[in-house]
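Reviewing the structure listed below.
Only one protein chain is missing from this complex, and each of the others stays in its spot.
A and B are the chain letters, set down in written order, and residue numbers restart from 1 in every chain.
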Amino acid sequence: MAGVIRRRARRQRLFRWVVLTVLGIFFLLPLVAMLEFTTRGAGGGFSAHTWRLLVDWPKLTETYPDLSTGIRASFGLVLLTVALTLVLLVPTVIWVRLRLPRLRRLVEFLCLLPLTIPAIVLVVGLAPVYAWVTYFLGGSPLTLTFAYTVLVLPYAYRSVDAGLSAIDVRTLAEAARSLGAGWPTVIWRVVLPNIRSAVLSAAFLTVALVLGEFTIASLLNRTNLQVAVNLLGKSSATMSVAVSLAALLLAFVLLLLLSLVGDGRRRTLKKEIS
Amino acid sequence: MTASPVAAEPVGAAARHGVPVRLAGLRRSFGTTHALDGLDLDLAPGELVALLGPSGCGKTTALRVLAGLEEADAGRVLVDGEDVTDRPVNRRGMGMVFQAYSLFPHLTARENVEFGLRLRGRPGARRRQRAEEMLELVGIAAHGHRFPHQLSGGQQQRVALARALAIEPRVLLLDEPLSALDAKVRVQLRDEIRRIQLEVGTTTLFVTHDQEEALAVADRVGVMRGGRLEQLATPAEIYLRPATAFVADFVGLSNRIPGRSGPDGTIRVLGQTLPLVAPDAAPGTPDAPVTALVRPEAVDLLPAPDGDARVLAASFLGPISRVSVTLPDGTPVVAQVGSDRLADLTPGTPVRVRLRPAPVALAS
Partner (left out) sequence: MAVVTTMPDPGAQAPGVRPHPARRRVRLLGVVPFFGYVGIFLAVPTLVVAVGAVTGDDGGFTLDNLARLGDSYVLAAFGRSILLSAVTALLGAVLGALLGYALVTARPDGLLRRAVTAASGVLAQFGGVTLAFAFIATIGLSGFVTEFLRDRVGIDIYASGVWLFELPGLLLVYAYFQIPLMVIVFLPALDGIRPQWREAAASLGGSTWQYWRLVGMPLLAPPFLGGTLLLFANAFSAYATAAALVSQGSPIVPLQIRGALTSEVVLGQQNLGKAMALGMIVVVALVMWLYALLQKRSAKWLG
């Protein structure tokens, strides 16, 4: 048979592979180059020296003290920012949905506002605020948590909001209340378990964002991973490229996990429907 | 691009009288499953045939092959005696109504209806006039300026029907057009579709999984299973004389009552001898155990103190009611009775079960 439809499918497949190949090369080339760059030996041969050093924490600390400080600060920031974002955002968004629906627009507006304020602009305004933060809490890099929470607010809000939209929060709450639950119980034991994967996705996005943040840390003179990497770039380019690549891959794995988690949720949902 | 062969035909000539359609030996498999397994189907000019069957029986594939949206692995499609098997969908002149959400969301109802005429390069004034006529025909002339998202599901399907009819299609294809609608709208629109189809006289293929819908609108109903037709007959025949157990089971409600085969293509059930719909289907050996498929309206209940069946429950459906009873061996049986008799059939009442002497089918 002539197969107009099959011919079109074949054309589509061809188009797909051309686009994917061309863009794939564009996107993979820098990553390959990073790998090649970090495994380049002295005489032009292969050397895993840099990567071996990267996984040898005590020796890394000794060789590049700033880098290890930056790495430690960034992981601390990841934990604190995830915690602060979730504690601040999740109960508020649920509470507003359930009890203060009139405030929903305002909360949404505030949460999405950071999208229209570039980080570089935020730093300008944050400088005086951080003078006070330093006065009360000292100059530790961990204080960047406050700024980072603002940065991740839009992404975390969208994620949590989407999670809440997917369930009937009000009916769930009414059912729980009619069974004798108080408001804290409703939020903690009823609503939260139902938006688990949305909360998880908010957390993952936060991790990726905080690991990659440079602007605010650099301009507020605090050392995090990216600041350290940038600094190191001037003296040991190889190591800084290696750390960059490692951080990139870590974030990729996290987001891939996230897509699998989201998928799992959809699959259970489908099963419930059918 | 604008002048397709369809556009060259005289306006309305084909549509007024309807054209014959023949699907011959269609085969189509997806991997190892056979969606179409040698399907043969003939539609008479102006006829409305409903394809009925469970999901996966191939009814939608059959419609899509006729539309040209899918290609068969083997077999031919003939419209008005002309082989269109290798003709792409946009040259077939089929009017198609999808399950839902097929209206172009950026166009108003009227612009949607005009779309096919625009592709044919009809001048604006005639296009508009034709669209107004079509919207009038489907009963939503007042909503022509609205966008699809401003219309209810039923209204959207009316517009979709108007759009399909506007191009004066040689064949009208309806792919579960009512299944996304509320029960009440569904019945209303179903009758409307039939009225319009009779008015324009276009040969129509209607695919549905809802047996009530199929029986209500079609000239003939084709019950499909496993990619082929089990039975193609008028609604009354399908219902009253199902050719196979599958048809009897799928169309209408059936009780499964154990019995034994009797002589001359009869069976004996509950002490009565009943004729079989398909005498050939009777087991060769006499007195073999069989299961009869009996419609609730063929079951009668007589309250009697010595009756060996017991009333379990009754559900009131308006003028009639359905009463469920259990036989002594535990077999559940549903009977349809006039609601005026409900008072005598309270739960626990002992009854005798009588079957009307209508032909019955056997479960496989």
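Couple of notes before you dig in:
To be clear about the criterion, contacts are C-beta pairs under 8 Å (C-beta built on N, C-alpha and C of every residue); 3 or more make two chains touch, one makes a residue touch a chain.
Owing to the predicted nature of the structure, the values given are computational and were not obtained by experimental measurement.
Considering the whole complex, the hidden chain is in touch with A, B.
For the chain left out of this panel, the touching residue among A:G41, A:P65 or A:G125 is A:G125. When the omitted chain is restored, the residue from B:G75, B:G93 or B:G262 that touches it is B:G93. Listed for subunit A, the residues touching the missing chain in the whole complex are 8, 12-13, 15-16, 19-20, 23, 26-27, 29-34, 36-38, 88-89, 91-92, 95-96, 98-103, 107, 110, 113-129, 146-147, 149-150, 153, 205, 208-209, 211-215, 218-219, 226, 229-230, 233, 237, 240-241, 244-245, 247-248, 251-252, 255-256, 258-260, 263.
Subunit B meets the missing chain through residues 1, 4, 6-7, 67-69, 88-96, 98-99, 101-106, 115-116, 118-120, 147, 149, 160, 163-164, 167, 173.
Just so it is clear, only the chains that are shown with their structure count from here on.
Of all residues in subunit A, those touching subunit B in their complex are 1-6.
Of all residues in subunit B, those touching subunit A in their complex are 69-73, 85-86, 88.
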